[in-house]
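Excluded from the complex is one protein chain; the other protein chains are retained at their positions.
The chains carry the letters A and B, assigned in the order they are written, with residues numbered from 1 in each.
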Amino acid sequence: MTAAVDRTRRERRLNRRIADAALRYLLMLLLALGLFGVILLLSGKNPLHAYADILRATLGSTYGFSEVLVAMTPMLITAMAVALPSRVGLINVGVEGQLYMGACLATWGALTFIDLPAWALLPLMVLLGMIGGAAWAFVPGYLKAIGLVNETITSLLLNSVAPKVVSFFIFGFWHGPMDTNKTANFVSAARLPTFFGTRVDLSLIFALALLVLFWYVMRYSRWGLEMRAIGGNPQAALRNGIPLKAYQVGIMCLGGAIAGLAGMALVSGYFGLLLANFSSGIGYMGFLISWLSFGDPLGVLLVSFLVSVITTGGNLLQLTQGLPYAAINILLALALYIVLARPTFVRGAK
Amino acid sequence: MHTHLRKVFVCLLCISLLLTACAAPAAPTAAPAPTQPPAQPTAAPAQPTATPAEPCLIVGALYGGPKNDAGYNQAMAGSMAAMAKNIPCVKLIEAENVPDEAGAKTTMENMIRQGARLIFATAFNHQNPAFELSKTYKDVIFEHAGGWMMSDNFANYFGAPPNSWYAMGVAAGSMTKSNKLGFVAAFPLGWTITFINAFTLGARSVNPQAQTIVAYTFSWGDRTKEADTTNSLINQGVDVITMHVDSPSTVIGTAESRGVYSIGFQDLSAQQFAPQYWITGTGYTLGGKITWLTQSVIDKTWKPIFLRCGVKDGCMAIAPFGPKVPKEVQDKTLQAMKDTDDGKIVVFKGPIKDQSGAVKVAEGETLADDKLGSVNWFVEGVVGSPK
Partner (left out) sequence: MTLLAILGIISSAIYSGTSLLYATLGEVVGERAGIVNLGLEGVMLVSAAVGVAVTSRTGNPYLGILAALLAGVLMNLLFGYLVITRKANQLASGLATMFLGFGVSALIGKDVVGVRIAALPRLLLPGLEGLPRVYSSLFRFDILVFLAVPVAILVWWLLFRTRWGLGVRAVGENADIAYASGRNPLWLRYQALLVAGLLSGLAAAHLTIAYTMTWTEYMTGGRGFIAVALVIFSKWHPLRAIAGALIFSAAVALQLALQAAGVQVSPFLLDTLPYVLTILALIAWGGTRRHSAPASLGRVYLGTE
């Protein structure tokens, strides 16, 4: 009896907290929209038309919605690649680089084993992509574990190296006779299957499965417990017999593997070839998303969705409002700024 | 404490907004400029007002870079603007800085959803996505600038620059004192190599000592790399510079500031960057053909054709000469242009040797037009690597 009362009380408190948080973030979003509206007004555009266009281009049609999902998929995966290491206190800023290396190795698979059927080639490419990302994350993970260099610095530096390695292979070996900065189109067996005639592909399922798996492992498994212990207090965890270094290297590599999966998904699903400098900061976006949602799976889903709505909608603004495509970054950044500044206009905000 | 800080924050934001407002010239130029009508907000079907007349055709045009780059994208946008002026009932919707490959699909889909039934994809890496969309949207006609794919509703159009490049070479070869010509190239792309070869053949036709030194930036639009490369070439003693990158502005501006001659490519407006040391330039002027293609779509007589056209057809033009170019050089250049157009001079007629001296095109033979896009060797007289 008391247990039931307790549970309802706890649920009510939880609901209240969720409602508070929702209200807080809603107000922040409105503030960002308002500020961006001022900028639009100043540059002679009508903000209401612009926002109507964004909504119409994203949630107004099945096509628009499918495009949002397409944009959201790599963000979900890269955010997971940051969220997982962050649980043990590791800061993985290197997702951008790991994503490139995943794409690079997966492409090597796609170009080498062209005769394999899809059921064999796709898993192989997934594996290769994850190996590529993991290898790229191993360096910072290992250097951190032996106490030599902070993983933030190394993973950040490696971000700038990976796209150049990719370019080296494309320009040197993989480009077609009429092209220079991209590979030939992948054979159809190397393409992730898409759904319902849209561009939404299998990687969305990967991403959602990862989210659920992440949530389950963190919550219910011994690993999750140990990881939380490390994240809370690494020294105490070490004293309690948790293999700290193995965890640090392993988790960093796992994060890298997830980022590599995102790279594989992009070349195999979205692009269908490998293009030099194909990612315009998706890895960095993943970092921000994970950070804003405190690495919480549901939060990652929500924030990724919002960011995708903004970026997808931004594409139409150029056609209808004559606004540079890059300008949508302002709205994105304003929203980020406001969340980072944690304004105190709502009770409960800190 | 907190309210105080919030005030600071608000102030900062206001300043930044003001700065945006001032520096974005209070956006008078953002309003319809005469040359480039931006897409009007009336595109939104949600607004029933202000559609004077139903457009006879909605045309979508996408560019890989900014359409006022004084280079390739401006040339492409300029021909679109000319078409829109020639056929007033057409509504033109444009998108610039469109990403390569799959990223361009979103833009094209949005254009089709805005009612576009004819799409001009002007960037090199927009061919794939446009071709794929043409399979889905059978009622939409796609034209790609400079591609090679063809289908029932997909064709391509472009200028034919090799002849103009030959003439540019004649001008460069006549003007150089050091006999070193510099070529800033984006990529070792087949077409780029063909341009460099034509340029060098032209230069050596009037000055057998002339050499073309080639350096790559490995990007269509990395201004810093372009400045690096131009300076590097000039430091090696080059005294005429030309380029095949999206926007010639940085290369020509850098050459001008160091007192080195330049030859423009892509858009004729590049001349403004070199008031002193400009020799001449060549650029795309496809407005006439774009008008013709668009009209044929309106008249429902459009057929997929592989369209290439040169100076004679008005698709390419030679820019005015700079103040330091003597009359005889001007005449020689124009004569070379005329001769190549008339067929008196065939640029890639044998014997042509490559850098190592091996004969690539034998006496009496000619390099076929469809081979020009995949050339992977430099002619004799080029210094640099075709890879």
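Here is the rule we use: contacts are C-beta pairs under 8 Å (C-beta built on N, C-alpha and C of every residue); 3 or more make two chains touch, one makes a residue touch a chain.
Owing to the predicted nature of the structure, the values given are computational and were not obtained by experimental measurement.
Q: What are the shown chains in contact with the chain that isn't displayed?
A: A, B
Q: Sort through B:Asn231, B:Gln295 or B:Gln335 and give me the one touching the missing partner chain.
A: B:Asn231
Q: One chain is left out of this view; which of B:Asp222, B:Asp313 or B:Glu380 touches it in the full complex?
A: B:Asp222
Q: List the residues of chain B that touch the chain left out of this view.
A: Counting over the whole complex, chain B touches the hidden chain at residues 1, 5, 8-9, 12-13, 15-16, 19-20, 23-25, 27, 29-30, 65-66, 68-71, 74, 97, 213-216, 218-219, 221-229, 231-237, 247, 249-250, 253-254, 257-259, 269, 272-273, 355, 383-385, 387.
Q: Which residue numbers on chain A touch the omitted chain?
A: Contacting residues on chain A, toward the hidden partner: 39, 43, 91, 93, 139, 143, 147-150, 152-154, 156-161, 164-165, 167-168, 171-172, 281, 284, 287-288, 291-292, 323-334, 336-337, 340-342.
Everything below uses one rule, namely that only the chains that are shown with their structure count from here on.
Q: How many Å are there between the centre of chain A and the centre of chain B, using C-alpha atoms for each centre?
A: So the centroids are 36 Å from each other.
Q: Mind pulling up the chain B residues that touch chain A in the complex?
A: Touch list, chain B to chain A: 2, 6, 9, 13, 17, 20-21, 24, 27, 30-31, 38-39, 41, 43-44, 46-47, 93-102, 105-107, 109-111, 113-114, 125, 128, 148, 187-190, 218, 373-374, 376.
Q: For the complex, give me every residue of chain A touching chain B.
A: Per the stated touch rule, the residues are 35, 38-39, 42-46, 49, 52-53, 56-57, 61, 63, 67, 167, 171, 177-182, 185, 199, 270-273, 275, 278, 280, 312, 315-316, 318-322, 324-326, 341, 343-344.
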